[in-house]
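Note that this complex is displayed minus one protein chain, with the remaining chains in position.
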Amino acid sequence: MNEDLMAKIMDQVMKKMGDTPAEEPAVVEAKVEDASGFCTTGCGLTEFVGTAIGNTIGLVIANVDYNLHELMNIDKKFRSIGIVGGRTGAGPHIFAADEAVKATNSEILLIELPRDTEGGAGHGSLIIFGAEDVSDARRAVEVTLKELNRTFGDVYGTSAGHLEFQYTARASYALNKAFGAPIGKSFGITVGAPAAIGVLLADTAVKAANVDIVGYATPGNGGTSHSNEVILQFSGDSGAVRQAIIAAREVGKQVLGTLSNDEIVSSTVPYI
Amino acid sequence: MNEDLMAKIMDQVMKKMGDTPAEEPAVVEAKVEDASGFCTTGCGLTEFVGTAIGNTIGLVIANVDYNLHELMNIDKKFRSIGIVGGRTGAGPHIFAADEAVKATNSEILLIELPRDTEGGAGHGSLIIFGAEDVSDARRAVEVTLKELNRTFGDVYGTSAGHLEFQYTARASYALNKAFGAPIGKSFGITVGAPAAIGVLLADTAVKAANVDIVGYATPGNGGTSHSNEVILQFSGDSGAVRQAIIAAREVGKQVLGTLSNDEIVSSTVPYI
Partner (left out) sequence: MNEDLMAKIMDQVMKKMGDTPAEEPAVVEAKVEDASGFCTTGCGLTEFVGTAIGNTIGLVIANVDYNLHELMNIDKKFRSIGIVGGRTGAGPHIFAADEAVKATNSEILLIELPRDTEGGAGHGSLIIFGAEDVSDARRAVEVTLKELNRTFGDVYGTSAGHLEFQYTARASYALNKAFGAPIGKSFGITVGAPAAIGVLLADTAVKAANVDIVGYATPGNGGTSHSNEVILQFSGDSGAVRQAIIAAREVGKQVLGTLSNDEIVSSTVPYI
């Protein structure tokens, strides 16, 4: 009985703390369909597209106000915009948005990384797609929300710090805009927090395979919005990029394990 | 009995987490008067003025040290300064300070927005008033602390994100300094977090009424200290400013409701 009570209390506490349990990633589709579930009142708004893991919301504006166009410095031809933003996760959202750009008739207009993660060491994200037609903007948001379950696969969060690894066989415009990834080439990132771990991951990755370094972001060099992460960005031969990531992931799990009392588990299911 | 126990535990957890429950906003007056309550040891210090909602503290320095004048780049004529700072809330503090500037013989010397909210998506604040006489500096701090109960009225916080709306019929020097609000005109702001929600609020506000946009702050454009918010600032006819805010608030509550399991409730009592 005590066990039951404790589980009940932990549920309440976690809900209050905004903790999305890793083992139950938010499935976007279900929520949008199921009006009795998580998403209720918001479903009535035409602007609402869906929600996803990481306290992520997807929205669409069919006819962006003229003034907002000016403020956001967006070309007027994009009558419609899609908006994806979350409290936790920037890498997962950017790699998901990259798939959306490939799959839809939309363009990436803005990618920004707030300092967030709900008290964690990393980022949230704000991504804006532009489209001439609202159905294209909506589709871009839908694809992004759906891809998030995959791109959170190599995010390993603990109370002490986190690891993130991302890989794509072919980078497109979202990764180019956010990280300067060469279009059409294989591209990956390693992320470690606290930042000390990220330095070791970077060293491990570049030693493990012959990759071309695209960028290196630290708390103080402007690349991480002062988050407690070091991020290495690299492209190259598909096998090499994967090999660099797999080597860094192996080391990262061991090192984060020394700091954390939690188990080092995927937020969803590893994909690399 | 289990219910009682659970409530007791939740109380303990929340206290440990620094959560000020929305339903019991800190009443400044009571604390200052009642030496046996919240504010005890600090009451003996002449510099202490009071505390308020949002882990806010109000202090006063009667004779600012010469060196501190230099460091803070403050005109020497302001022998006394009043200091208001909190862990949660920037909009509420700035709009409250604006009333204090109107009501007292003091000037706004500094307004800064740390990235804080105790693990949330937004800001804390640091506001400094200057005065030639310490009683004026103290009065400015007292008015600000008192106004906070009102200005937290349209702050809606949840574990997933938050909304904030502020309105004044006549902007004064605090709002001018912080946001560039035209002095003497009606002025308002909409804030949404995660930032994606703030973009939708901005679009909703400018479509709802004929307002003049004063500013637009995002996580990456320098306006939010990398917090996960988008803030729209606008002035105009009093009716128009209110109409823009009310429309955005309506949409905001629906959208935040899709993301949050918590109810979307005012931190104190809505005033707009």
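Read from first to last, the chains carry the letters A and B; within each, the first residue is number 1.
One rule holds for everything that comes next: a residue touches a chain if its C-beta (ideal position, glycine included) is under 8 Å from a C-beta of that chain, and two chains touch if they have at least 3 such contacts.
Just so we're clear, the structure is a prediction, and the values are computed from it rather than from any experiment.
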- Touching the hidden chain, out of A:I61, A:A97, A:V206 or A:I245, is A:V206
- Residue in contact with the excluded chain [from A:K102, A:R170 or A:H226]: A:H226
- Where chain B meets the chain that is not shown, the residues are 5, 8-9, 12-13, 15-18, 38-45, 47-48, 51, 55-59, 61, 64-65, 67-68, 71-72, 83-87, 110, 112-116, 118-119, 124, 126, 128, 225-226
- chain A, residues in touch with the chain not shown (by the definition above): 2, 5-6, 9-10, 13-14, 17, 19, 115, 118-121, 158-161, 194-197, 199-200, 202-203, 206-207, 213, 216, 218-221, 224, 226-230, 232, 251, 253-255, 257-259, 261-262
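In this text, only the chains that are shown with their structure count from here on.
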- In whole angstrom, the CA-centroid distance of chain A from chain B equals 30
